[in-house]
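Before I ask anything, here is the structure I am working with.
One chain of protein is taken out of this complex; the other chains stay put.
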Amino acid sequence: MIPLSHILVLSAALFFIGMYGLFTRRNMITMLMAVELILNSVNINFVAFNKYLYPDKLDGIFFTLFVITIAAAEAAVAIAIIINLYRSHHSIDAEDAGEMKF
Amino acid sequence: MPVLLLPLVSFVLLGIFGRRYLSAAAGSIATLAMLLATGLAIYCAYSYFDGGKTAGIYNAVIAFRYEWLPFSEGVSIQMGAIIDPIAAMMIVVVCFISLMVHILSLGYMKVEGRLHAYYAFLSLFTFSMLGLVLSTNIFQLYIFWELVGVSSYLLIGFYFDKPAAVAASKKAFIVTRFADLGFLIGILLLAFYTETLDIPTLIERLGNANTAWSMAMAGAGFMGISALSWALLLLFAGGAGKSAIFPLHIWLPDAMEGPTPVSALIHAATMVVAGVYMVARFYPVFSMDAMVMDIIAFIGAASALIAAVIACTQTDIKRVLAYSTMSQIGYMMFALAMNGSNVEPGLGFTAGMFHLFTHAFFKSLLFLGAGAIIHLVHSNELQAMGGLRKRMPLTHAAFFIACLAIAGIPPLAGFFSKEEILTAAFNANRLVYAVGLLVSALTAFYMFRLYFSIFWAKEPALHEGHQEAGLLMKLPMVLLSIGAVIAGWAPFARFVTADGRPLQTHIDLLLAVPPVTLAVLGIGLAAMLYKKQNEWPARLSAAMGSLYTAAYKKFYIDEIYLFVTKKILFNAIGRPAAWIDRHVVDAAMNGLAHTTSAIAVRIRALQSGKIQNYTLYFFGGVAILTVLLLFVWK
Partner (left out) sequence: MTASQLVFYCLATLLLVGAVLAVTSRKIFRSAIWLLFSLLCIAGLYFWMELPFIAAVQIIVYVGGIVVLIIFSIFLTQQSGADMLLPVRSRQLFSLLAVITGFAFCASLLYRTEWLPAGNSALNTDVSVIGEQMLSTTHYGYVLPFEAVSMLLLAAMVGCIVIAMKTKPVKENSAST
């Protein structure tokens, strides 16, 4: 059996890779992709904890289900916003939507 | 108390509401207030002198006292009113002359605009003068001193569209302000040593050479002169500025640019005697220091002499009267200083105050008469006047009485007061006595030069339609002439003396003769030269050559002042100070601002609006903090 810590390290690595993508990507859609990676790493964590530490309960599974659902809803809304922003700026570069600048 | 408040109320009313609502009635309101105030003042003085004697001494009565600004245990600024002999006399004088001026202004200033402001300023002036006279606290005196200065500035510059008037009012204010600097330092010195600002306490502490305070003050010295002398000299300097004593007299002739009733009120009877009053108020302290008394005597005498000489040459009627005022104030000053004699002690003080009292009457009468003359002739110069005795008989009579009074001819008012002054001078200091004699002769000469030039010299020029002054202008003149005649007979010495005890005075006939003879000689000389127009005056002035020119140009004192201020002060002190201010101080401030904005520009770049940057900063901060907290700061 793989020790729990390996899975957790894997999910942590995925989390930080997603974070790197969030910091560096200029395109809004790719930022969204990185966010999805982060959410998935969290899902792996939940499931792993459920399987290894509390196998007689199902809470981790439920959390994962709900996270997937909510991630889907959030991605949809994000795409809608991106499309709206694209209409006004004609670009999905995150730096072009800089109206909050000084 | 209401005596003080009535003019204040009038001022406030007129000042605030005058323009829109009351401009028609402004004069009447002010005059009414003044009438009430005068009535109250006379009543107050009467009740004081009538009933106030305790053990044969007129004690000071403190009407009220209100603590305003306490600094420390004994030193606090209080507002109060004190009635003692000189204060009672002064409020009567101030109120009466102010009332006369108000009545005259009702007639004289009818055609002017901004009347409400004029009456408001007059009320303010009366209020400040009364406050000054009645103050119990030396700082309150200083406050009212400055208020008097302000109101005189407002009144002199009343015709503010005339640049000469504006310049004159500025000059008056600046010169008196400059003198007040000395006054303030004197006050501070006195307060420091005696730990009190209250006048009766101060006099009590310093008036006796044996008290701890006065010994401390006499002991402490600076540049060889004791602190007491410094304080008194500085006080006197302040008084000298306000009273137009040489060398701070330069503002008085120029102040004649104001309306003539103003000159009558301020520069004849009230403000210019503020300095004399101040010396009289602090008299017990001044008399402690013989050196300061001598200085006051000599400066007063010198001022009187210089003014008299200059007055002999001036051609503007108001300037002649201004220099005459300066000369008479010099008289009053050195009279106060003549008190240290062993024969008839206390005479100088009484004589000085008595002269103040009588001078108020005849000088304001002279100014009011001058006002009437100027009103008729529409010019101030002597050349435009002549032979007016037929055209304005009442003014002629009043002016004649006033000239006789100022020349010291018996039995008019000036004779009595001048006699007492000269007697005191004779007893105390022969040199000052000689100067006083000479000045009285000159006074007679130039006053009658003025009189003859105006009323006799040539045939009257044709003035179409100019009437002599109306009733409103004649009434004050009549009242003041009566005053000028009878004031001399008032038993003044019974009431006003240095230490409150009544003094017996008499006219020393032997001493009375020389001044009167000299006065008559002066009158005769003036008559000879000026009664009929001839070329004697011109020949005399040509013969005296440069002396005459120097006197005519007021001894170039104004020019010296201008030179000192422009060439020396401005260039040596003013310019470098301005340079430092602009290039050092401002540069430092601007540099600070510039640096701040430069830093701000750099910092602003952080607010780029790019959310990714924000996220990065946030996470970076969290990471650093984590590392720090866990591994560095255990």
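Which chain is which? They are A and B, in the order written, and residues in each are numbered from 1.
Heads up, the rule we're going with is that a contact is a pair of C-beta atoms (placed from the backbone, for glycine too) under 8 Å apart; a residue touches a chain by one contact, two chains touch by 3 or more.
This structure is a prediction, so every number in the text was calculated from the model and none was measured.
Novice: In the complete complex, the non-displayed chain touches which residues of subunit B?
Specialist: 612-613, 616, 619-620, 623-624, 626-627, 630
Novice: Which parts of subunit A face the unshown chain closely enough to count as touching?
Specialist: For subunit A, the residues touching the absent chain are 1-6, 8-10, 12-21, 23-27, 29-30, 32-34, 36-37, 40, 43-44, 47-48, 50-59, 61-62, 64-66, 68-77, 79-84, 86-87, 92-93.
One rule holds in what follows: only the chains that are shown with their structure count from here on.
Novice: What whole-Å value do you get for the distance between subunit A and subunit B if each is reduced to the mean of its CA atoms?
Specialist: Averaging C-alpha atoms per chain gives centres 90 Å apart.
Novice: Can you list the residues on subunit A that touch subunit B in the complex?
Specialist: 19, 22-26, 31, 94-95, 98-102
Novice: Which bits of subunit B are touching subunit A when the two form their complex?
Specialist: 604, 607-612, 615-616, 619
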